[in-house]
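One chain of protein is taken out of this complex; the other chains stay put.
And now, chain A:
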Amino acid sequence: MINLPLLPILIPLLSAVLLMFFPKRIKVQRIISMAGIAGTIIAAIVLTAEVKANGIQTLNLGDWPAPYGITLVSDMLSVLLVLTSSILTFFIVWYAIIYLDDAYERYFFYTGVMFLLTGINGAFTTGDIFNLFVFFEVFLIASYLLIVLGGKKGQLRESIKYLLINVISSALFVTAVAYLYSVVGTLNMADVSQRIDELGSPGIITVIAIFFLIVFGLKGAIFPLYFWLPGSYSAPPIPILALFGALLTKVGVYSIMRTYTLFFYHDQGYTHQILAVLALLSIVVGVIGAIAYRNVKTIIIYNIVIAVGVILYGVSAMTPAALEGAVFYLLHDMVIKAALFLLIGIMIAIAGASHLNQMGGMIRDYPRIGWTYFVAALALAGIPPLSGFVGKLLIVQGGFETGDMVGPLLVLLSSLMVLYSAMKIFMNGFWGTPKEYHGEKAHLANRLWVPAAALVLIAIAYGVGSEAVYPFIQMAVEPLIDPAVYIEAVLKE
């Protein structure tokens, strides 16, 4: 099966097309989308096993040799991300089936989700810089649909801002690709890397590196380009917020990771230093936001900014340990963010409001939800047996190895603040005196708990079984440390 790398893109695409034929038949919609995602997961698992056994898989579309056609490259990093995003989408869609009103489901919600998954899987798998832009647009346009679906006033208002930011960053992406093309004259990522290496390091490459940092930073919400995120993400309903929070910013993070290890590794004193400073500042502003607010949605949304900062700090250190930590933490963060959004979604469904002042004492009626949230919050902060620990440990270790003292200490301090912000929700929402709740969806709480608990279970397994996951992570980091591995796999002839 040489077409294996294509399947995680093709299956959601075909099911999205199929879903457009019967928008009003909700049962059919649910079955096709769940089956499509399950198929994607199976394909991703098979692909992971294949990459583990036989190394990086490449597929030249249309049989054109590598630098001339579009190449899909599945190295371990991209298959792990494809697998994680497919699994997350599965549980989030399961949650959405229970949570969303019929009106959403009739107006192409599932089609939007499947196109979103197509774009994300494509962006993780592609080996061509312009094709990356196209896949970015695929999932962005799907996300425009999802963010505005429902058409409430707040959604319309925030969608305009979200759309504007992404239109601007897409235009900047095209500009950055134009500059890169004029310098190296190729678009295939492996070929670009090789030619940049041949050029040595002219100043223009550093300029382009910063340009790409701005473009992907806008998508991935790093300081000072994160300003659109808190407003836009609080607009859509919870399942859509969970999809966005877990997946969208992480594609930006992945792209920074890829370009900064494959293209722009020559002038590290400048580019990676800037990346490190911005990552640390992202952690600081994220922490300030997470502590300042008492709205459960906003608290978790600011935690996204913190996590992006932590991962990118790991990338900027560029030591094997820090990169392993960054990959470890990236996968952990996708799972745990999705789980947390789903759990606070249940709290909002019970209380009928998202402010902590209107919650309290939920542990009495909903003990299962309370303790699941407790475990998820500990995992988010990185308490040892749980999943956040190993990633942060490796990032901190890698940071100290480079001789940096401030960065690792900030990362450690941020864990404390993350724990405080997550426990603030637990102590105010689940403990304390019970309040009057007005949630219209409170009766769904126990059914909604199942997919959320499944995600927390995956996070626990990921943390406890990190010994088993470690060989995969080690393999994922290989092409990041040594671009020659990647280049050789793509341009083998």
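The rule is simple: a contact is a pair of C-beta atoms (placed from the backbone, for glycine too) under 8 Å apart; a residue touches a chain by one contact, two chains touch by 3 or more; residues count from 1.
What we mean here is this: contacts and distances are computed from a predicted model.
Visitor: For the chain not present in this complex, what protein name does its UniProt entry give, out of "Hydroquinone dioxygenase small subunit", "2-oxoisovalerate dehydrogenase subunit alpha", "Light-independent protochlorophyllide reductase subunit B" or "Na(+)/H(+) antiporter subunit C"?
Guide: Options "Hydroquinone dioxygenase small subunit", "2-oxoisovalerate dehydrogenase subunit alpha", "Light-independent protochlorophyllide reductase subunit B" or "Na(+)/H(+) antiporter subunit C" narrow down to "Na(+)/H(+) antiporter subunit C" for the missing chain.
Visitor: Pick from A:Ala103, A:Leu156 or A:Leu416: which residue touches the chain that isn't shown?
Guide: Final answer for the missing-chain contact: A:Leu156.
Visitor: Touching the absent chain in the whole complex: find that residue among A:Tyr181, A:Phe211, A:Phe400 or A:Tyr420.
Guide: Missing-chain contact among the listed residues: A:Tyr181.
Visitor: Suppose we count only contacts with the excluded chain; which residues of chain A make the list?
Guide: 130, 133-134, 137, 141, 144, 148, 151-154, 156-160, 163-164, 167-168, 170-172, 174-175, 177-179, 181-182, 187, 355
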